[in-house]
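All protein chains but one are shown at their positions in the complex.
For clarity, chains are labelled A, B, C and D in written order, and residue numbers in each chain start from 1.
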Amino acid sequence: MSGWVTTALIFLPLATALLLWALPWPRLWAGSVATLVALVEVGLWIASLPRFDFDAGLQGEQRQSWFSDLNASYHVGFFGFSVWLAGLTVVASAAAIAYAWWAGRDRPRAYFGLMLFLEGAVVGLFAAQDLILFYAFFEAMLIPLYVLIGVWGGPGRMRATLTFVIYTMAGSLLMLAAIIVFGLHENTFDLIDSGTGDSAWVFLGFVIAFAVKAPLFPFHGWLPDAYREAPPEVSALLSGVISKAGAYGLLRIAITKFPESADDFRVPLLVLAAVGLVYGSLLAFQAPDVRGVIAYSSLAQLGLITLGLFAGNDQGYDGAVLQMAVHGLLSTTLFLLAGGIERRTSTGEFALLGGMARGRPALATLLMTTGIVALAVPGSAAFAGEFLILLGVFDQGWVWAAIGAGAIVLAAMYMLRLISAVLHQERGPAVTDAALDLRPAELGILVPLVACVLALSAWPAAISERAFAGDDATGAVEAQFR
Amino acid sequence: MILGALISIPTPEVDWVGLSPPLVPLGAAGLALLGSVFAPQGARRALAAVVIALGFVAMLGFSAYVYWKSPDAQGLVADAARRDRLAALAQLIIAGAALLTVGIAWSDRPKQEHVGEYYVLLATAASGMAFMVSASNLMTLFLGLEWFSLSLYVLCAIDIELPTSLESGLKYLIVGSFGSAVLLFGFALVFGATGGGLQLADIAERAGGDLKSDPMLLVGLAMILTGLGFKSSAAPFHMWTPDVYQGSPTPVTAFMSAATKVVALVVTLRVLVTAFPAQEDFWTAAIAAIAVASLAIGNLGALVQRNVKRLLAYSSISHAGFMLIPIAAANSLGGRALLYYLIPYGAASLGAFAVVAARERELGAPVTLDNLAGMGWERPFLGFSLALFAFAFIGLPPGGLFLGKVYAFSAAVDRGWTWLVIVGVVATAVSVYYYLAIIRSLYMRAEAELQLAPAGGSPPRDIALSASVGASLAVVFASFVFVQPLIDLAEKAAGSLAF
Amino acid sequence: MDVGNFLVWVIWVVAAFTCLGSGLAVVSFSNPFYSALALIGNLASLAVLYLLLSAEFVAAAQVLVYAGAVMVMFLFVIAYLGGRADAPWAGGPTWAQIAAISAAGALLVEVVVAVGLKAGGRLSKEAGVDAFFGGPHEIGELFLTDHLLAFEITSIVLLVAAVGGVILGAHSRRLEPRLDR
Amino acid sequence: MTWYVVIAALLFTIGALGVLIRRSPLIILLSLEIMLNGSNLALIAFARHQGDATGQVFALAVMAVAAAEVVVGLGLIVAMARRHLELDVDRMTSLRG
Partner (left out) sequence: MSAAAWVCLLSPLAAALAITLAGNGISRRAAGYLATFSTFVSFVASCVVFFAMLGEHAEERVHVTTLWAWLKAGDFHAGLTLQIDPLSVFMMLVVSGVGSLIVGYSIGYMDGADEERRYFAYMAIFVFSMLLLVQSGNLVLLLSGWGLVGLASYLLIGFDQHRPAAIAAAKKAFIMNALGDATMALAIFLLFWRTGVVDYLGVFDQVDGLSQTVVTLAALGLLGGAVAKSAQIPLQTWLPDAMEGPTPVSALIHAATMVVAGVYLLVRLHPVYEAAVHVQQLAAGLGALTLLVAGLIALVQTDIKRVIAYSTMSQIGYMFLGAGIAAYGNAMFHLMTHAFFKALLFLAAGIVIHALAGEQDMRNMGGLRDALPRTYYAMLIGGLALAGIFPLSGFWSKDSILASALAAGTYGRTLFVVGLIGAFLTGLYTFRMLFIVFYGERSAYAREHLHDTSHGEGPFSMTSTVAALAFLSVVGGWIQLAGIWHPLSDWLHVVAPPKVEPSALQDWVTSVIAVSLGLGGIWLAWLIYVKRTVAVPRVAWAQRTLEHKFYFDELYDLAFNRPAVWISRTLYRGVERPLVSGSIAATATSVREVGRTTTVIQSGYLRSYALALMTGLAVLAVLFVAFR
C-alpha cells in the first residue's frame, strides 16, 4: 500500500471540499460531486486493501517534516486496526453523503463541502502518526460538525451544538497540554519515534479527551442533544465514526504510550466503562424517541469497547476493534433509518409511532435486521465483538464480564422496545398512508451497509484476526506498534 | 570656542539601510502630506493611499532586505537603535499589517476631510512602530513609543464628528499618557539605579551583581512592565482596550490590534531579555501573572459582548495573554513562539476587523452579533472569511494560531511551567463560546432574524478590502502549512537576543 | 554649614515646597484657569530645582518652552472654553477617590522606601561635575552625537503632533453624526 | 540627593492623583504634565548624581514629548467642545461594558 494512497484518502475529500466552496457549482452538482468523491474514496480504500499486509506493522507510510525544531512531521500510515477504521469512515461517509444527496439539503455547496471536510479529517485522524497532526485532525473534525449541526440541525440545535463543541474542545484541549508535555519530554511528537511516558497526569489528559469524544460516562453530557438535533446523516457519522476516534485514541495513544498508567488506572477505567455500559443501557430503555435510544446505546457500546481496550489481552483488543467497526456500521444504519422514519412521520417519538411494519416490508426488514444485530444476537457480528470483549475482560475479573453480559440483556430490552415501538403494535398517530416504504435510493444506501454487517456476521475473524500485526495484539501494543 | 567645538563635533555614522524600515514610510508620509495639501480635493484620497501603500510595500522590501543582510546585530546611529533580525522581522510584520490596513481603509472615508492625513498618520504610526522595535536605549524607546502613540491617538479620534470616536481618542490619550508617564518614571528609576546611561545592554551589565535585587531597580522594572503591558493591552492594564477598539474607526482598530501588539510584545521581549537578565525570576513571574490575568479577563469579558468590535477587543486581550506566555517562558523557544504567533494572529485580527468594517459600511450601524445575522449566506466570501478567522482565533486547525498556541505552550512546558499551559487551555475552552457566537450569527440564525442589507442593495464591491481579507486568510492558513520557513525566520530573529 | 550652602538650602526648601504646593494646587483648584496658573508656578519652581542640579540648559528650556509656550496654549484653550469648574473634593469622599488615593499613596510609599533603601548606598554620594555639565554645549554635543537619533525623533514627534493638532482642531464642514459605534 | 528623588516621586504621585480624581480633561492634562515633570526631575537628579548629562538630554526630549501630548490633547478637547460634548470624563461612558 503506497503512501500516496493514504495521502489521497485524506486529502481528496478535503480538496474537493475546498473546490465546492470556492467554485460556483450549479445547484445540483454539489451533491453529485460529493457522492462521487465519497464513492471514489470507498473504491480507493477497497483497492488498497488487497495490498495491505495484515501481518506487518505500519504501512502506506508517508513522512514529511513539518517543523523540525519540535520534531513534528506530516507522518501518516495505517495499521491493521486503523485501516479498518478508515474503511468504516469512508463507507459510512459515503452512505451519509449519498443519503443527504438523496434527501436534499439547503445550501448544498456548503453542506457537502463540510461533509467531505469531515470525512477527510476523520480519515486523517486514523492515519496520523504524529501527535500534532493527530490533534490537528482531531480538532478539525469539530469545525464541520459545529456548522453541520448548527445550520442544518433541528429546533434545539443551538444549544446542542454549542454544548457539543465546547465540551469536546475542553476535553481535547487538555489533551493538547498532554501532547505538548509528552512531546517535549520525548523530544519528538512522532508516535513511532517516541517512547513511553510515565506521567499519570499526561495519561489522564489523553484519557479525558478521548472519554469526552467517545463519549464515556460521565462525560457524555453533550451526547443526547447532539445526536437528537443533528441531521440524521450527521448523527450517523457522529455516533458511527467519530465516536470511534475516542476509542481509537485510547488504543493508539493512551494505552500504548502509557503502559504503566494504563495498568494503574485499569480498574477505575473499567469501572467507568462498566458503569457507562449499564447506565447507557438503562437510559436507552427509558428514552422516549428513536434517536434517544440509539444515542444512549452508543454510550453503552463505547463503554463496552472501552472494557475491551482495558482488558489488556488479545481478545479484548481484537474484540474492541471488531466492535468499533461493527458498531460503526450499525449505528450509521440505525441513524439513517431513524432519519427515514422521521422524514416520513416528522417525529421520532415512540408515543406517535407504531405499526410501521405493515405495508412497509423493506423498512421493517432493514430496521429489524439492524436492530437485532445491534442487540448482539448470538451469531451476529456485534455478538462476535461483544463476545471477544467480554471474553477478554473476563480475564481481568469475572465481574466485568458479568456486568457486560447483564448489559447485553438490557440491550435486548431497549432495542426490542425500539423495534416494536416503531414497527409493531397499533399504528401510531403520526403514521399515515403517505409514509411510504423505503425508496430504491434509500435501499441503495442502506442495503450495502446491512450487507457489510451480515458479511461480518458470517466472518468476523476478517477483522478480529487482522486488526493487529500477526494477530498479536498484546505484543503489538507492548511494542508500541513500532 | 563654543563654535569651534560645535564644528568639531563628530556626528555619528548613519546606516541608512538599517534605518530604512522606519524611514521609508516616514518619507511616504511626507510626500502624502504634501499631496494632501496641494493636490485637488478629489485626488487626495487616491494619491495619499497609493503613495502610502507604495511606502509600505517598500518598507516590506527594505525590512526583508535588512533581515536578510543582518545575520549579526549591530548598532545604528551611535547605538541608539539596533539593526538586527528581531527588529527586521517585527518591521516586516508591521509593514504587512499596515499595507493590509490601507486596503481596509480605502473605502472608509471617501468623502471625509483629512483623508490624506489619515493615511499619513497611518504611515507615521507604522514608522514609529518600526522604529520602536529597533530602539535600543531607554530614550529612543520612549520617543518611539510616543511617536506611534500620538499618531494613534489622533487616528482614533479622526472621525471628529463622532462623539464615540472622540471619546475613544481622549480615553486612549489620557490613559496612554498616564501609562507613558509611568514607563518614563520607571526608566528614570532604572537609569538612576544602574547609573550606566540609557543603553539596554549597559543596564544589563550593571543590573547584575549586588544590584540584582535593588529595590529601586525593581520598582523601575515594575513600572516598565506596567507601561509595556499597557501597550500590549494585558490585564490589568488593559482597560482602555475595549473602549478604544470599539470607538475608533474600524481600520484603525484593525491596525492597532495587529501592529501595536507586535511592537509592544517584541519590545517587551527585547527590553526584558536584553536589560534585565539578572531579574529574570521577577519579571517571568510577573509576566506569567499578567498573562493569566489577561487570559481570564479577556475571555470572561468577551463572553457577554454583543458588539463585535468590542468582542474582538476582549479577544485581543486574551491573545495578549497567550503571547505573554512565551515571554514568561524566557527561553529561545519562547522567542520563536512569540514571533511565530504574531504572524497568524496579526493576519487573523486584521482580517476579522476588516470584515467588521465592511459590514459596518454596509449597514451604516455598529456591528453587533444580532445584525451580523445571515451575513455568511449573503456575503459568502466575507462571511466565510470571518468564520474562518473565528475558528482560527479559537486555535482550531488549520489556522496558524493553532501552532502558535502549540509553540507558546511548548515554551511554557520547556520552562517547567505546565500550570501556565493548563490556564491557557482552560481559557481557550472558555473562548470557544464567544467565537462560536460569531459563527452562529453568521450562519445559524433563522431566516426571520436575518439582517438584510439596507435598501439600495448591496454596496459596490470593495476590492481593496476583499484583497486584504484574502491576503489575511492566506497568511493565517499558509502559516499552518509552511511552518518550517516561518519558524526559521523566527528562530533567527529570536537569535538576536541573548537568552 | 556656611552661608552659601545655607542659602542654597533655603532656596531648595522654598523651591521644593513651592513645587509640591503648586502641584497640589493644580490638582485641587476647581477652576482650570487657576490650575493652569498654579502649574506655571510649579514649572518655574522646578526650573529652580533644575538649576540647583546643574542643569542650566534644561532649566532655561523649562521656563521658555514649557512655562512659556505650552502654558500659553493651555491658557488660550481654557479661555476659549471658559473656565468650567468641577470641584474635586465636593461632597464626601467616594470609593473611587479613596481607592485612588490609596493606590497613589501605596506607590509613593513604595518608591520612597525603595529610594530610602537605596539611600544607604551610593545615592548620597554625588559625582563631581565640571562647569560645563548641564550647559548648552554639552547638551548640544550629546544631542548631535550619542543622541542624534533621539533628537531627530523628537522633531518627528512634534511634527506628528502638529498634524494631529491640525486635524483635530480644524473646523469640520459636516458635523452630523455619520455612524455611531 | 535622596530628597530630590522624593520630591520627584511626590510630584509624580500628585500628578497621578490628579488624573485619578479630576473629571475635567483639561486638568487631567495638567496633571499628566506634573507626572512627566516629576519624571524629569528624577532624570535630572540622577543625571547630576552620576555626572551623566544623558539624563538631562532625556528630560529635554520628554519636554518636547509633553508639548506634543498637550497639542494633541488640547486639540481633542477643542474638538469635543465644538461638538458641544460635556468636558467631564465621567460623562464619557458611551463606550463601556
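One rule holds in what follows: contacts are C-beta pairs under 8 Å (C-beta built on N, C-alpha and C of every residue); 3 or more make two chains touch, one makes a residue touch a chain.
The model shown is predicted, which means the values in this text are computed figures rather than measured ones.
*Asks:* List the shown chains that the missing chain touches in the full complex.
*Replies:* Checking the complete complex, the chain left out touches A, B, C, D.
*Asks:* Just one of A:347, A:425 or A:480 touches the chain that is missing; which is it?
*Replies:* Result: among the candidates, A:425 touches the missing chain.
*Asks:* Pick from A:183, A:224 or A:303: which residue touches the chain that isn't shown?
*Replies:* Touches the omitted chain: A:224.
*Asks:* Which residue from C:7, C:79 or C:99 sits in contact with the chain not drawn here?
*Replies:* C:99
*Asks:* From the listed residues A:92, A:151, A:357 or A:374, report the one that touches the chain absent from this view.
*Replies:* A:357
*Asks:* Which chain B residues would touch the chain omitted from the figure, given the whole complex?
*Replies:* Contact residues on chain B toward the absent chain are 170-171, 174-175, 178-179, 182, 213, 215, 218-219, 221-223, 225-226, 229-230, 235-237, 239-240, 242-243, 282, 286, 297, 299-305, 430, 433.
*Asks:* Go through chain D and note every residue touching the omitted chain.
*Replies:* Chain D touches the missing chain through residues 16, 19-21, 23, 89-90, 92-97.
*Asks:* For chain A, which residues touch the unseen chain?
*Replies:* Those residues of chain A that touch the unshown chain are 163, 166-167, 218, 220-222, 224-225, 279, 282-283, 285-286, 313-315, 317-319, 355, 357-358, 361-362, 365, 368, 372, 377-379, 383-384, 387-388, 390-392, 394-395, 398, 401-402, 405-406, 408-410, 412-413, 416-417, 420, 423-427, 459-461, 464-465, 471-474.
Going forward, only the chains that are shown with their structure count from here on.
*Asks:* Would you kindly tell me how far, in whole Å, the mean C-alpha position of chain D lies from that of chain C?
*Replies:* Inter-chain centre distance comes to 6 Å.
*Asks:* Taking each chain's centre as its mean C-alpha position, how far apart are chain A and chain B in Å?
*Replies:* That pair's centroid distance is 43 Å.
*Asks:* Where the centres are mean C-alpha positions, what is the separation of chain B from chain D, in Å?
*Replies:* Taking the average C-alpha coordinate of chain B and of chain D, the gap between them is 25 Å.
*Asks:* Identify all positions of chain C at which a residue touches two or more other chains, and write them in rising order.
*Replies:* Answer for chain C, listing residues that touch two or more other chains: 111, 115, 118, 123, 146-147, 150, 154, 157, 160-161, 164, 166-168, 175, 181.
*Asks:* Which parts of chain B, given as residue numbers and ranges, touch two or more other chains?
*Replies:* 139, 143, 146, 150, 153-154, 157, 160-161, 163-164, 169, 189, 192, 195, 246-247, 307
*Asks:* Within their complex, state which residues of chain D touch chain C.
*Replies:* Those in contact with chain C are residues 1-7, 9-18, 20-24, 26-27, 29-31, 33-34, 37, 40-41, 44-45, 47-54, 56-61, 63-72, 74-79, 81-83, 87-88, 95.
*Asks:* How about chain B: which of its residues touch chain C in the complex?
*Replies:* Touch residues, chain B against chain C: 2, 5-6, 9-12, 26, 33, 76-81, 112-114, 117, 120-121, 124, 128, 131, 139-140, 143-144, 146-147, 150-151, 153-154, 157-165, 169, 189, 192-193, 195, 214-216, 218-219, 246-247, 307, 309, 360, 364-366.
*Asks:* For chain C, which residues are in contact with chain B within the complex?
*Replies:* Chain C residues touching chain B: 110-111, 113-115, 117-118, 122-123, 137, 140-141, 144-150, 153-154, 156-157, 160-161, 163-164, 166-168, 170, 172-181.
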